[in-house]
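Quick notes on the structure that follows.
Here the complex is missing one protein chain, while the rest keep their positions.
And now, subunit A:
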Amino acid sequence: MRHTLSVMVENEPGVLSRVAGLFSGRGFNIESLNVAPTLEKGVSLMTIVAEGDEAIIEQIVKQLRKLVPVITVKDLTEVQSVERETVLLKLNAEDSKRAEILRVTDIFRCKIVDVSCDELTVECTGDRGKIKAIVNLLGRFGIKEIARTGNVAMKRSMQMD
């Protein structure tokens, strides 16, 4: 199963490789990993998306908690959460295709962030499903380059079941 882990860490050298090492040490793949500072001084938040069975994830979560610079670990898979990813897509966009591309990006509320005579660069933010859909839809115009941030996530304030 796919798990999204939200890991609060001390922002100190080596912490990223300590965290990543726990996954690689178990032959376990990280799908995406995103790190950036938080409001609190010296503290960063990592959002890690990884796939694995329950037993492995449980071990990883416990092992993460054991790392000295790790402050908290939350498995967001167990709760309702907001997940977002941003993707930049550079598309083939000759004149004949441009209108169609703009229609699609409009529906998905993407932004055009760069233009030239035969290319368009599109920025899109959304959850996993939306990103998958837009990449699919725009794929037929020919994607020349893609850059994705990987997921960031947060627990929802209200948990409804």
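Simple rule for what comes next: a residue touches a chain if its C-beta (ideal position, glycine included) is under 8 Å from a C-beta of that chain, and two chains touch if they have at least 3 such contacts; residues count from 1.
As a working rule, contacts and distances are computed from a predicted model.
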item: "[NiFe] hydrogenase, large subunit", "Carbohydrate ABC transporter membrane protein 1 (CUT1 family)", "Phosphonate C-P lyase system protein PhnG" or "Acetolactate synthase" - which is the UniProt name of the missing chain; value: "Acetolactate synthase"
item: Option touching the unshown chain, where A:E10, A:D118 or A:E145 are the choices; value: A:E10
item: Residue of A:K62, A:R103, A:K132 or A:R156 touching the missing chain in the full complex; value: A:K62
item: In subunit A, positions touching the absent partner; value: 9-10, 13-14, 17-18, 21, 25, 55, 58-59, 62-63, 65-71
